[in-house]
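Removed from the display is one protein chain of the complex; every other protein chain stays in position.
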Amino acid sequence: MLLAVLSGFIVCLLAPWLTRSLGDRANWVLALAPAALFVYFLGWVPEIAQGEAITIHYPWIPGLEINMSFLVDGLSLLFALLISGIGTFIIIYAGGYLHGDERLPRFYAIMFAFMGSMLGLVLSDNIITMFVFWELTSITSYLLIGFNHEDRNVRWLALQGLIVTVGGGLALMAGLLMLAVAAGGEFTLSGILAADGIHEYPFFIGMLLAILFGTFTKSAQVPFHFWLPNAMAAPTPVSAFLHSATMVKAGVYLMARLNPALGESELWFYMLGIFGALTMLTGSIMALRSTGVKAILAYTTIMALGTLTMLIGIGTEGAIIAAMTFLLAHALYKAALFMLAGALDHETGTKDVTKMGGLRKLMPITFIAACVAALSLAGLPPLFGFIAKELMFEAVLEADALTTFLAILAVLSAIMIVTMAAVFALRPFLGERKETPKTPHEAPLSMLIGPVILATLSLIFGLAGFIPAAALVQSAVGAVYGEPIAVELYLWHGFNLPLMMSIAAVALGLVLFWKWDAALALFKRLTFIDRFGAERGYERFMDAIVAVAEWQTRLLQNGSMSNYLITIVLTIVGLTGWTLLVHTDTPIPLGVMDFNVYEAVIAALVVAGALFASVTSSRLGAVATLGIVGFGIALIYVLFSAPDLGTTQIMVETLTVILLVLVLFRLPGFLNYSAPATRIRDAVVALSLGGLMTLLILAVNDVTVTDPISDTLVEWSEPEGHGRNIVNVILVDFRALDTLGEIFVIGLAAIGVYAMIRFRAEDKAK
Amino acid sequence: MNAMDSLILRTATRFLLPLLLIFSLFVLLRGHDEPGGGFIAGLIAAVAFSLYLFAFDASGTRKLMWMDPRPMLGWGLFIATLSGLPALFQGKAFFAALWWPVHVPGIGSVTLSTPLVFDIGVYMVVIGSVMAIVLALAEAEE
């Protein structure tokens, strides 16, 4: 299982090399990888179809309870099959679509990385690993949307998708962690689903909203729907895979996954029901006013995502059956339609349906496949989409609340979807032959095999609903609903209200198709609505972030060294001083003043030297007194039992003087720039820190917090370290690794100095 | 450093330099038992070379040092890191110390150890770093 999930990443590393060495045939070879995965996952079907749920553990960071654990049940298996199955066709298709493109190796690499992330996401049992994969899908998706990275606009759109989904990811992380806490510290999905008392969690509402913020942004629910159509800047194979069948469904997956744990909540029902229904309607309306082949499909995807969210929100048995059926149906027809859209765009050179016409003779296979897939989209018998739509209507009608509202929205959106399905399937192919930028002919085999097979599956599943029902849908429904449910899928549900709704929707949809050009003209006049759209909100938000960043940079990073330093010093004095005041007895005892005369003289020399150096106006005087300070300190070290320190200090003092002679005297003399008032302020700041340090030393004198480890080091020095200079034994033996780090620092400083001087010399040479 | 063209300094340096260098080696080798060690010994040697630099010039100092300071710095880091490895082959932790008493004819028993190797690495790093800085500065001036 681990290999199955990671294979995407392994192939990702091999893909560029394989693509280069295999040339034109690379897509067929590379497609073997997802195909093998598909077969592997098919092997799980018999077991899972019995209603089994299997978890597999591989320790990853056991100390933090983060394991590579995988959960295989009906839901994850359904997704895994869709990802690997559709992925196979997409890889083949990409070879045709991007034929001869030199960026193809990179494309395959990211595509496989995405596939691996997506599989990891749907199969993970540990929520931390799931989240890691969740974010990986956002990142790989960003790379894919921005595939034409030389185009500034494309980069902007890719970034938009990234910011929206990753922003949601941030909220999701918070939500998932709260969920883990609510479930009693349970970090596995299987554990969370089995946990009690999640609904009694005090921050339940916040947790739910955080999780939903993550899933709504990922699955492009209103008002975050705007990034999805913009993601169509990606090459078509990407759109077909990520933005129809997989990534955008990650949010739906998570909602479905958590439904047994959270679904009882009223808030869950209303949030999912209302936002899902609104998304469904928005997607349909936006689709209706689009003319680009990919844009139409993108908006119908939003419609589908809204429908799925709504159905999970309704959460009745029928609704969950409808959701899983709809999910499968949508993945099949949408991937097919996207690939066909890519074929149209590839062959004609335009994306605008109103500029295409009469292609049925030139591209007959494309035409037939488009008709079949579009019939499924429109929800007409005998296709699988029809079953899904009937179930959806039934589910809406039996919702616990909001029944009328949901039903009206469902029918309205169904009408528009029928229209757009008709537009997509008929406009480019029927009517008069229109001139297009390229002379179209049938797309190559690699670009047709996927859509034809997927469209055929839509037909087979429609006619023989028991196949998907038994193999996939039933176990998936069981996983989402929380207990096993018997599922039977068939076309004829009797002459009932849902059927009436379907008939009405199809009839009205066809009328709308007939008048579509007039409707488009009407919409063109209504573009002012865009000014109030969600995308404007996003732009405003981003502008505000930049404005705040500029403001706080001006405030904090004002470029004045003394301001930074004063801030740091005062913070230290404030925090440490306050702690000192609160936690120690005042007044702090002065302690025993036992010192000899010569010690007092040395101490006085050191402090006087330091003070003199800071007030003198002579540079030479300052350096000379600095020398006195340094040698005085060396003497203190020697007098107080640290001969090694004394020697080191003297040597470094000598070298410091050499350094100052070599460099410092090349700088201007001791100039005084500050006004007297500033100097007084600085003196106060400096004295406050000096005073604090004095008080600190007095306060900690004679205080022992814990036993020092030094005694052990001393005892070990001779027997274990074979050395009698304990300081040296510590440096080269007990703490050798530490010392190694320190000599690396010294080396780095030297290299830095050398580089600066060397570059200066080169600059001068120029 | 022609400004410091002093006969006394030059003569004194000629005498002092060998003494200081021998002293630095002595401090390095005895450092495990008496005050001293790689850091101090390295600084003493660096001061000695700097003295020579002031008395004579940069190119002379370079010739005097048996190795260019930057490679010396690199080798020092390399040797110091290497001294941690033998313990790994004995199944001990990185940088666990190992000792090998060796009998050298004429001198007697000498103990070779990884801490000594490490200290030699430190010694080279300190000389290399300080001299790389000082020489670069002096050469930039010339």
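So that you can tell them apart, the chains are marked A and B in the order they are listed, and the count of residues begins at 1 in each.
By our rule, a residue touches a chain if its C-beta (ideal position, glycine included) is under 8 Å from a C-beta of that chain, and two chains touch if they have at least 3 such contacts.
Convention: contacts and distances are computed from a predicted model.
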If you look up the hidden chain in UniProt, what protein name do you find among "Methyltransferase domain-containing protein", "Glycine reductase complex selenoprotein B", "Multicomponent Na+:H+ antiporter subunit C" or "ABC transporter permease"?
-> "Multicomponent Na+:H+ antiporter subunit C"
Thinking of the whole complex, not just what is shown, which of A:Arg103, A:Lys515, A:Arg554 or A:Arg666 touches the missing chain?
-> A:Arg666
The one of A:Arg103, A:His199, A:Lys438 or A:Arg724 in touch with the missing chain is A:Arg724
Provide the residue numbers of chain B that touch the chain removed from this figure.
-> 33-35, 39, 43, 126, 129-130, 133, 137
Could you list which residues of chain A touch the chain missing from the display?
-> 558-562, 565-566, 569, 590-595, 599-600, 603, 606-607, 610-611, 613-614, 619, 622-623, 626, 629-630, 633, 636-637, 639-645, 648-649, 652, 655-656, 659-660, 663-664, 666-674, 682-683, 685-687, 689-695, 697-698, 700-701, 708-710, 713-715, 717-719, 724-727, 730-731, 735, 738-739, 742, 745-746, 749-750, 752-753, 756-757, 760
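By definition in this document, only the chains that are shown with their structure count from here on.
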Give, as an integer number of Å, the spacing between the C-alpha centres of chain B and chain A.
-> 52
The answer for chain A against chain B in the complex is residues 643-644, 647-648, 651-652, 654-655, 658-659, 662-663, 721-725, 727-729, 731-733, 736-737, 739-740, 743-744, 746-747, 749-751, 753-754, 757-758, 760-761
Spell out the part of chain B that touches chain A in their complex, as residue ranges.
-> 31-40, 43-44, 46-47, 50, 54, 70, 73-74, 76-77, 80-81, 83-84, 94-95, 97, 99, 111, 113, 115-116, 118-119, 121-122, 125-126, 128-130, 132-134, 136-138, 140-141
